[in-house]
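Apart from one protein chain that is not included, each protein chain of the complex appears where it belongs.
This part shows subunit A:
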Amino acid sequence: MTLEQTSLDQQQSLITHSDQLPDFFLTAQAEAAAQWDSLELPIIERMRYKKWPLFTQTITSTRTRQPANPLDDVTLDLLSNDEVAARIIHYGNETYLDYIAQDLTDKGVIIQDLFTALVDHPALVQKYLFSTLAPLEDKINAYHTAYMNGGLFIYIPKNVEIKLPIETVLVQDSRDELAFNKHILIVSEQNSQLTYLERSATVGDHANSATLLTEVVASAGAQVKFVAMDALGESTCAFVRRHGITYDDANIEWAAAAMNQGNTILDTYTELKGQGSASNTNIISIANGKQTQMVNTGLLNVGHHSAANIFQHGVILDQARLSFNGIGQIVKDAKGADAQQESRLMMLSQESRGDTNPILYIDEFEVTAGHAASVGQVDPEQLYYLMSRGLSQTDAEYLLIRGFLGQVIQTIPSMQIRQQMVEMIDNKLQLFHPGNL
């Protein structure tokens, strides 16, 4: 790919800033460093991962060379500059602000490297950082906090509505041993609107761990659309965690394509704190090769009339495992709350494993809740119908997979993003080599 803009505004990384970081952050890091190894792993239902190599401890790179253009060695179809409000790239441990529309800066929007933001706006960052992911909560959060080596801070002030997406690219540099512990903090202030579009990729094939942790704070009336296309490499063992909180009438719309190639836990969780707040979590995933992908999605209804919805479709190939947990919890007094979920898996191989686990905990009477879950194979009647029009079995199955995942993709409003999601599916299904589609 090429960037239209050649001079990138490179921002500072952790190391250059270490003596200027605010005390609250350094204290959190010191506590986490002292305790992480003795804390328990987060409990993920139906999942044992004690032996996963999630804790790479090398966090600085010995490499001095970065590519002149950080995206030269990554293949990604990014949106063009007139389709985005801003683009920020985090490559290895460096952040580059590639493009930002002038009016965003004028309105007080902050799009920055997290460490730079900690230095430039310590009070603002302190107010929100770790508010949905407490550093000492468990081993993942603590390790991540102690060994954090990059991140982004995105701040949308009150009443600011950004129509075009803010696009971020996170490139894991796995040419050597290097942990990928990135922290994304997104704050959408009252009645603001934001579409955040994140893409990840890995360069190199050294076996490394990744903890990619994201916090989304949606203040009263804020509307956040969070779209992630996870595509970390085969040698990466990843714990991806995205936790959000919605205040009164706020909304977080999560859409994720979980397409990492290596073993991955994707843990998406939203606390619907405010009344009338809502969150949809839409996830598609393809598990292939020998990988395990655990998609663990939880929503907590606290506010009156809060609405939670989970919609996940996944496809399993080869010897892979894919599991969908859907956890809906309604607390006492969350009157009028609604918790719905649908998780479906399609298995294309006899040797693959898949399971869907709907879990509902409800402590209030005046609520509505529902769940649907299924694990199945390609419908033989649909396959026959497509083949009776001349499509080979491979092409017919490919179309059915795309169609099955397409039902989730269709919920994404932007056509460009839908198209990119379909391309991700195609990338992951390359082994199919469909001839006619």
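For the reader, a short list of remarks on this structure follows.
Going forward, a contact is a pair of C-beta atoms (placed from the backbone, for glycine too) under 8 Å apart; a residue touches a chain by one contact, two chains touch by 3 or more; residues count from 1.
By our rule, contacts and distances are computed from a predicted model.
The chain absent from the displayed complex carries the UniProt protein name "Fe-S cluster assembly ATPase SufC", chosen from "Phenylalanine--tRNA ligase beta subunit", "Helicase Helix-turn-helix domain-containing protein", "ABC transporter permease subunit" or "Fe-S cluster assembly ATPase SufC".
In the complete complex, the residue from A:N81, A:S131 or A:Q382 that touches the missing chain is A:Q382.
In the complete complex, the residue from A:A28, A:I310 or A:L399 that touches the missing chain is A:L399. Subunit A meets the missing chain through residues 379-382, 384-393, 395-396, 399-400, 402-407, 410, 435-437.
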